[in-house]
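I have placed the structure first, in the form of structure tokens, so that the comments after it can refer back to it.
A single protein chain has been omitted; all remaining protein chains appear in their positions.
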Amino acid sequence: MTTLANAAIAPAREETPGRRAWRKFKANKAALAGLCIIVFFALLALAAPILPIADPTATSWSAIRQPPSAAHWLGTDEIGRDLLSRLIWGSQASLAAGIVSVAIAVVIGVPIGLVSGYFGGWIDMLISRVTEAFLAMPFLITAIALAAFLGPSLSNAMIAIGLSAMPIFVRLTRGQVLAVKTEDYVEGARSIGLGNLMILKRYIAPNVFPPILVQATLTVATAIIAEASLSFLGLGQQPPDPSWGSMLNVAKNFMSQAPWMAIWPGAAIFLVVIGFNLVGDGLGDALDPREP
Amino acid sequence: MPEQPRPHPAAEPVLSVRDLAVSFRTADAWRPVVNNVSFDIGPRETVAIVGESGSGKSVTSLAIMRLLAKGSARIEGEVLLNGRNLLALSEERMRDVRGNDIAMIFQEPMTSLNPTFTIGRQIAETLLRHRRMSATQAKAESIELLEKVRIPNARGRIKDYPHQFSGGMRQRVMIAMALASKPQLLIADEPTTALDVTIQGQILDLIKTLQEEEDMSVLFITHDMGVVAEIAERTLVMYRGDVVESGPTEDIFHRGRQPYTRALIEAVPRLGSMSGHDWPLRFPIVDIETGQVSAPTEVAGTLDAAGTPILSVRNLVTRFDIRSGFFQRKTEAVHAVENVSFDLAQGETLALVGESGCGKSTTGRSIMRLVEPCGGEVQLDGYDVLKLGPGDLRRMRRSVQMIFQDPFASLNPRMSVGQAISEPFLAHRLGTRSQARERTADLLERVGLSAEMMRRYPHEFSGGQRQRISIARALALEPKVIVADESVSALDVSIKAQVCNLLLDLQESLGISFLFISHDMAVVERVSHRVAVMYLGEIVEIGPRAAVFGNPQHAYTKKLIAAVPVPDPARRGIKRNLAVDELKNPIRPRGYQPPKRRYREVAPGHFVQEG
Amino acid sequence: MYTYVAKRLLIAIPTLLIISLFVFMLQKLLPGDPILAMAGEERDPVLIAQLREQYRLNDPVVYQYLYWLGDVLRGDLGTSLRTNQPVTELILQKLPVTIQLAVMAMIFAVLIGIPAGIIAAVRKNTLLDYLANLVALSGLSIPNFWLGIMLILLVSVYLGWLPASGYYPFFADPLRSLETMIMPAFVLSTPLAAMLMRHTRSSMLGVLRADYIRTARAKGLSERTVVMEHGLRNGLLPVITLSALLFGDLLAGAVLTEQVFTIPGFGKLIVDAVFNRDYAVVQGVVLCTAVAFILMNLIADILYVLLNPRMRATL
Partner (left out) sequence: AELRIGLQDDPDVLDPHQSRTIAGRIVYAGLCDKLVDITPELEIVPQLATDWTWSEDASQLVMNLRQDVVFHDGTPFNAQAVVANIERAMTMPESRRRSELASVDTIEATGDYQVTFTMTGPDASLLAQLTDRAGMMLSPTAFADTGANFGSNPVCSGPFRFVERVQQDRIVLEKFDDYWNAENIFIDRVTYLPIPDATVRLANLRSGDINMLERLAASDAQTVKNDANLTYAETVGLGYQALYVNVDNGPRADSPMGNDKRVRQAFSLAIDREAISQIVFEGTQPAGNQPFPPSSPWYNAELPVPERDVAAARALLDEAGLDRVAVELQVGNIPVQMQMAQVIQAMVTEAGFDLRLRATEYATLLSEQTAGNFQLSRSDWSGRIDPDGNLHQFVTCEGGINDVHYCNPEVDALLNEARTFTDTPARKERYDAATRILQDDMPIIYLGHQSYIWAMDDDVTGFLPSPDGLIRLTGVRVAD
């Protein structure tokens, strides 16, 4: 009788979920390109100390706001520092700001959203009201207040940005959970005697994350730019250490005299954002067993 | 394939399919899915395509309509509509054919209608597109069409949205939509599979009537031989992408040559075939290669009726509050389960039957406390179920497990089946991971799958296999009772037979008791020891299987039995004339006191509700 | 419907209370003494003492909050420390500007983001998809000030097509008003367009796989109708909620754009007020944007329910 049952199935592919996801990811050229971009910048950030580049804080009075040249491949900034070097060193702060803040927002926001959507009742009421209040506050104001409260440093700025970006994840997650929790497999999980924690972890969480992934990859951009605003207010990366955002902030004042000062950090942010979004798309597809 | 004589040699065929082949693009190659399919459909003729799930029936119909995605599917051969090759038409011209010359109804009435448009608009769309009517004309015509498919109060309902209709009514809306442009050919792709028997009966009646009224040809796709016998003049049997046999339905039924055809026919449960058998009977299994039919064996001696029942339900009541108004006061309640009592002995199968929405699932879920009942008493394997705290409740669930109606929906799509099956084992800390793996492998083998399938995901299995996976998961905890909620209703015949046999095997070897929830009377007759009939939340009749089927007392029981399709082509054209009524909802105002019910004992153990 | 709205408004009350608490706490969180910032270069001690008294800064924090809340409930948002103008007046002055800017930006974002999202979804993994993604994401990562200044230099200084900056009240001269607002609204819309595009794409990808899309095709409807009517109505549902959130951000978050284009809106007002520690203004305006935000969300939810017949019963 098994002859019939095996009739209509695809040839067996036996591999672990992780390897399977990686194989699918590898086959996705766009995602791979995105990964290369991120890895490239990450390597730059890590290798900054050993790369043969100028000191990012070394000034040169004789080379102020110089356009790209053989000596300074990307030109120099308003006090004669080498832009290439600053761009590379700046990737440390900017990548960290982008990744860590989003990680904070996701790691805190998603569980809260899960709890809120799953348990409902007064917990949900409370969380929803507070989230709404948070959302209603202008993002930058919240970030400024938090950063000011926590004290000025890059890591506090990341926490502040992460916390300010968090409510949207709570809301997104909650909405998804409301849809997923009525699925049969959730009831199935309860019927085999699983506790709420296990159900949330293994049944609900994996099924709510696609839009969260989209939002997270978008928030990377917001976070990198927000870091700039905070450092401008003296609450993020402190001068003379570079970050892409603060480089842009300075470049703003020399838009007509030294346009290159804005172009490089802008392009770097653009590439990283593209990278994260491509990887996000690829990851979403790769982790979804239903996608071929 | 031998050339078949045409039933209407005089008439030119409306549709003529020649050497149709379809392949899908896979990572590295084109995978053929349908090969060399050829057939004709004459005017006013009904042709059925049968075959198990995945045999290529839907793909064939979609290929005819050219609805397969261009990049990923390749269609070869010829599809001639009145002599015109559809495969050669431009996309623009093809759109004039779709919904106009050929219309289509799909399998899933719940999802095939756009949830955000009124049904009036969805019907009118076809009229506006193909019959160039004005909006007012289209509206009038839509109402007429809805009346034609017997939707009560059609004028009032065209402004309603799909979710406001029951499944059966939605399918009727789909049919109305398909009829809108008076097509020459209607393709119905499993239009009744998802519906319960009484509604299925109504829909089949409707298609037959309309076909006469409208002069259309019908291509009817199904895996249910009972339905085929009722509706089709000619039948094609498909197996793994090939047409293995075709001919007049009578021939197929009585003189089918292919073992596969025989297997399909043998697998059809026939109502009344159980007279003379005392115990549940396995379905016969046909070896597809040789055509040999194994004699079905009875499942004897599992029943321990004398001992204390493993499950005892007394006066169970479950209601769902409906809140409304500004302060969300509870104003009404769905009396989903009302005063239900029964016992289930060790090794016994009690079937719970009734139409959609009558409270069968809620009964099962209440027993497991997946919903909180409002009252009553449930004794299960020594647990007083309704009084358990969270920890005990979880322990209790080792004794009772549930197999869900929809195996696909009840498996987490992002969890491999290995994980899914070992989950309960690990959650209850019954052993280490490697033990869990062993056990999973063992369970998979036991339900007729292989241990290598552990790493696959639910969507990579066929419906029947998924249902086996659900069963394997339910077995992981070695429960004493299994609530099987419509666990075979959505499966095609051959697989339905396998799964039923599997359940019976398990009962025999492990002594499991089943609460078998189903609306399929024929299956119920085959597998159960006793039967309880539910209607609007209450049990209206309960008794030994032979008594209930042999001597049905309650009017509703009789209606259910009448709705079962009869797999006998000779009865084609006979309509049941079932009343086209809407499903009743057991919604009552708050404070409603259900009347006291009394039961009459017709025969020993056979009770029927009075009044 | 009315009860739904009433209920939602009732629920908004605790939210507003929480917001008022946040807004009030801002004053306590931010470093820097508002009175010093106000006292002027010379920092006259008599004046400072007088200001502290006047703004009740010597009272315990709880009282300060309750006083403030009491005033707010009476409709008195206080006066700006910087200009002595009543905050209510200030808000009424800037509200039309802010709304016009936000609405125009939202329109641009919708006009760019949603079609791009649809195209990307319909043509998933083709060149067009990648292109749409690239353009949208560049909108997200190009800083507003850069785009703004570039546009001013190009469109106003070199081409002379549009005024470089400034604001013209809509009802005084609609055409001129629109003219001055086009560039800032466009600049402001680019990141929103990116978000809308990404979310539309993701949502449409799901919808286009649905059964009813196949049904629509089987009716012989044109691909346009199938995607734009049957697909879009469903695909846009999740985007509506997102749009409301984004619109809320627009009300107060247009700081840099307002600065570059010199538009007297809320964003710049709030940030200036924060820098000057003009707390009455910060509190008043943030409270006002919060109310607007809650209203937007309410509208979005109603819209969602109206477009989603399955939810209509809850109205």
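Labels for the chains are A, B and C, by order of writing; each one numbers its residues from 1.
By our rule, contacts are C-beta pairs under 8 Å (C-beta built on N, C-alpha and C of every residue); 3 or more make two chains touch, one makes a residue touch a chain.
As the structure is a prediction and not an experimental result, all values here were calculated from the model.
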Completion exercise
The chain left out of view makes contact with A, C
Handout entry: Which residue of A:Ala45, A:Met255 or A:Leu271 touches the chain not shown here
Key = A:Met255
Problem - Sole contact to the chain not displayed, among C:Val72, C:Leu137, C:Ile152 or C:Leu237 - result: C:Ile152
Exercise for the section: Among C:Tyr167, C:Tyr212 or C:Phe247, single out the residue that touches the unshown chain. Expected result: C:Tyr167
Fill in the blank from the handout: Against the hidden chain, chain C presents residues 31-34, 36-47, 50, 54, 82-85, 90, 93-94, 145, 149, 152-153, 156-157, 160, 163-167, 259-262, 264, 268-269, 272, 275-277
Problem - Missing-partner contacts on chain A, residue numbers - result: 57-59, 61, 64, 78-80, 152, 231-234, 238-240, 249-250, 252-257
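The criterion applied here is as follows: only the chains that are shown with their structure count from here on.
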Completion exercise
Shared touching partners of chain B and chain C are A
Exercise for the section: State, to the nearest whole Å, the distance from the C-alpha centre of chain A to the C-alpha centre of chain B. Expected result: 46
Exercise for the section: Please compute the C-alpha centroid of chain A, do the same for chain C, then give the distance between them in whole Å. Expected result: 22
Fill in the blank from the handout: The chain B residues in contact with chain C across the complex are 65, 67, 95-100, 103-104, 106, 108, 111-118, 125-126, 129-130, 161, 163-164, 174, 177, 325-326
Exercise for the section: Could you pull out which chain C residues touch chain A in their complex? Expected result: 11, 14-16, 18-19, 22-23, 25-26, 29-31, 125, 130, 133-134, 137-138, 140-143, 145-146, 149-150, 153, 191, 194-195, 198-199, 202, 238, 241, 245, 248-249, 251-253, 255, 267, 270-271, 274, 282, 286, 289-290, 293-294, 297
Practice task
Would you pull the chain A residues touching chain C in the complex into a rising list?
Solution key: 30, 129-130, 132-142, 144-146, 148-149, 168, 171, 175, 210-211, 214-215, 217-218, 221-222, 225, 248, 251-252, 255-256, 262, 266, 269-270, 272-274, 277-278
